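Here the complex is missing a single protein chain, while all its other protein chains stay put.
Take a look at chain A:
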Amino acid sequence: MKKVVVIGNGMVGYKFCEKFVASENYSDFQLTVFGEEPRRAYDRVHLSEYYAGKTEEDLSMSSATWYKEHHIDLHISEMITEINREEKTVANHRGEKYAYDYLILATGSSAFVPPIPGVEKEGVFVYRTIEDLEAIAAYTKKLKSEGKTQAAVLGGGLLGLEAANAVKELGLDAHVVEFAPRLMPRQLDQGGSDMLQAKIEELGLEVHLNKQTEYIKGEKAIEGLKYIDGTELDVDMLVISAGIRPRDELAKECQLETGIRGGVIVDNTMKTSDDNIFAIGEVALYNNMIYGLVAPGYDMADVAVSHITSDTKKYMADHIDMSTQLKLIGTEVASFGDALSENEDIDTIVYENKRKGVYKRINVSQDGTHLLGGILVGDSSDYNALFQIYNTAMALPENPEDLILGSRGGDGDSLLGDVMDLPDDAQICSCESVSKGAICGAIQDGSCNDLGDVISCTKAGTGCGGCKPMVKDLVDATLKSLGKEVKDTICEHFEYNRQELYDIIKLKGYRKYDEVLDHIGKGDGCETCKPVIASIMASIYADTANEEAPIQDSNDRFLANIQRNGTYSVVPRIPGGEITPEKLIVLGEVGKKYELYTKITGGQRVDFFGARLDQLPKIWKDLIDHGFESGHAYGKSLRTIKSCVGSTWCRYGMDESVSFAIELEERYKGLRSPHKLKGGVSGCIRECAEARCKDFGVIAVEGGWNLYVCGNGGANPKHAELLAEQIDNETVIKYLDRFLMFYIRTAAPLQRTAKWLDKLEGGIEYLKQVVIEDSLSLAEDLEKEMSGLVGSFQCEWTQAIQDEEIMKRFNHFVNSEETDDNLVFVPLRDQKMPEPWK
C-alpha cells in the first residue's frame, strides 16, 4: 500500500482528499493529512458569514466523521516542520516522522503584510482564518466598550472588501483604503469601480482610493494611518488584506524550486521539481502565477489525484480562467475573460445606469463575432449566460449590445437562447468543474431524477452557487426531453400546484370550494385540497375559518387543537407574552372552572387542555367577556411573537422589543398562510427571545433592527437568515409585509418558510431582491394585499359565539344533549391527563 501525505487542510487540501477517495484505485493507498489549524478544513470564501451567525460547523467543508469514514488519517493542530526528500519522510513539530511515497503540498498562503512601520501595533490584524476573526471580534468588543468605532481595511481587492463587510457586520464604521485608483483593480475598470464604490458607500462604508500608507500612528495601539500624501485617517483598528503570500517555507528548506516572489514551481501535472512531490492551490506557482481563487485550486487537486491514482491523466489548462461572480457587501460583482484591455482590436460596449446602480461592460472582438470578456456590477444575473458565450466562443447576435441591454422589443428570451444548445463540454459549474454533458448525462443514464439528485451526485452548484439557475434549466430541459416532466400538483383533484391555484382563484374571484372544484378540478375533493383552498381563499379574501367550515382543516373547523383523546386545547392570544396580573387571574379562574390541564407554552402563552367539544364555546365566552381573543393556535396562521423584555427593563436592551412584538402580533394576527408562522423580537444580540428560530425574527442592534427570516425549530432546526440590517420599525413592517405575502402566495401546501427558502431558486439573495429591491415589481401589490388583510381582522371565536348556526357545530351529538362518554381522564401532578393509549 502506497502512502500519500497531504500537508495542509484548507479548501484545496480537502478537495484533494475528496477527489482522492473518489478515485477508482483508492484502496491501494493510505492517505494521511496534516493541518496546522485546530479544526477541519472550512469554507474560507464565506468567512465573513462567521460574524453573521454561521458556526464553525456550518462553514466546515465536511462532517465530523467524514475523514474517518473514508479511512483518512487526519491530524489537526499539527504542523509539519520538515521534509526529508532523500528519506521521503516528513516530520512534525514534535519530531515525529511519517514516510510518504507521494507528498502533496497544499499549504496555501498567508496574508501578505506590507512592511509599513507600525504594523506590529495593537489593533492591527490580518484576515485569513477563524482565529483571525475571533481576535478581531474580541478587539472590537473592547473598542466598543471604550466608545471607539472606527476601523480601516487596508486593501480594496476582493478579500479586502470581504473583510470590510466583516468589520461592518461587527457594527464598526468601516473604511476601505486602497493604493490603486480603483476598487478591485484586477477585476474592474474605473466605471465598474465607481459604481461599486457608490453602492457600498450607500451602505455607510467609506472608500479612500489612491492612498499609500506611510506609517501607522499610535503609541502602543493603533490610532490612525498617515498617508504619503500627508493626509491622515484616524482609526482604532486596522485589518490588513493586501494580498497573499504562498506558504512555501517548507519547500524552500528542502530545496524545491520556487519562484522569485515565492510559490512552488509546478508543471501542468502539478509536479514540483521532485517527481514525488506535488503542489496545489495557492502555494503552487503555475505559468508563473499564483491563483488566488478556489476554482483553479480545485482543478489542481483533480489533476494531482489523477497523476497519482489513475491511468487517465489530467493536465492543467494553459490558460486558467479567472472569472468571478460574487456578492460583495450586498452588491453583485462579476468579471470574466479579458475585461480590462483596451486597444484597436477590441470594441468596448458600456451600459451604465446610476439610478439603478448597474454597470455593465463587454469587450467584443472588432469584427463583432466574439465576446472577449466583461464586467457586471450591481446586477450579475446575466453572468452565467455571458460566461458561456465567452467560454464556448459562441457566435454573437447581430447587435452585440443586446447582450447587456437585452433585445429591445424582443420576447425577452434568455441571451443564450436554449441552454441545450450549449456544447456538451461547456463548463457550467466552474467551482467544481462540472460540464453540461455531466449534468445532462446524470439524468439521461437514469442515476438522477431531479435537481437535488444532480446536485448531490455531480456537486454542481455546491461551490459559490452562482451556476444553480443554469443547472436547474439544464435539468428541467433534460427531464422534459425524456418526457419525464414532473408536476407538483397538490392532489388527484387538481392539476395545479398551490401557487397556480392561488393565482387562478384570485383572478377568477372564486368564493366557494365547489366553485373551484367544478371549474378547474375533478372529483369530490379530499382532506388535502380542501384546507389548501380554504387557506388560499382566506389569504385572498380575509375570510375567517368560519367561512365554509366543512372544508377547513379539522382544527380550524372547531377553532381549537384536537388532542390525543379527541378533546381540545384552548389558547387565548397574549400578544408578545405581556399580560397583566388581572388577566392572568382570569386565565386561572377559567382553567379552574372547567377543570382544564394548564401549561405555559413555548410561545409565551397559556394553554388549557382537556376541553370537550361542547365546552369550547362556554370557555371562549368567559375569555372574550374578559377581553381575550383567539390565539389562532389551531391555525396554519400567525401563532405568536415571542419577545424578551428589551430596553424597557433589561440593562442590556437596545430597543423596546416587547412593544414591537406586540405591534407586530397585532398586525399579523389571524393571517392565514401555507403553514404556521411564528415570530420573535429580541432587544439585543443576546437573543433571549430566540427570534432566529422563528419564521421571522427581529433583533435590536446599534442603529435599528436586524430582520431575519425563514428559521424554525422542530425536527429540522434552522436559524433564520439575515434579510436586512439596521432598519427602523417602519422598514421592518414594510419588508415583513412583502416577505409574508410573497411566501403566502408562492409556498407549497404545509411548507414552512425555511423549507420554502430552501426550494426558492436563488435563495436568500433572490428573496432580498424581491423584498428589498423589488426586482419583480411586486412590492406595491404585496403591501396592498397585506394591508387589506390587516384591516379586516376579526376574532373568529367572537364571531362564533354570536352566531347560533355556528354554535351548533360544537355539540358532540346532534340528537342528544349528552357528552362523549368515552372520555377517561386520570390524575397527574394535581391536574389531569387523558388515559394513556394502549
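Details
Quick note on the criterion: a residue touches a chain if its C-beta (ideal position, glycine included) is under 8 Å from a C-beta of that chain, and two chains touch if they have at least 3 such contacts; residues count from 1.
Going forward, contacts and distances are computed from a predicted model.
Remark: of the listed names "ATP phosphoribosyltransferase", "Chemotaxis protein CheW", "Nitrite reductase (NADH) small subunit" or "ABC transporter substrate-binding protein", the one matching the undisplayed chain in UniProt is "Nitrite reductase (NADH) small subunit".
Here the missing chain is touched by one residue of A:505, A:551 or A:662, and it is A:551. Here the missing chain is touched by one residue of A:69, A:134 or A:818, and it is A:818.
Interface note: of A:117, A:523, A:717 or A:788, the residue touching the hidden chain in the full complex is A:523. For chain A, the list of residues touching the undisplayed chain reads 492-493, 514, 523-527, 529-531, 549-551, 553-555, 557-558, 562, 564-566, 613, 808-809, 811-816, 818, 820, 822, 837-838.
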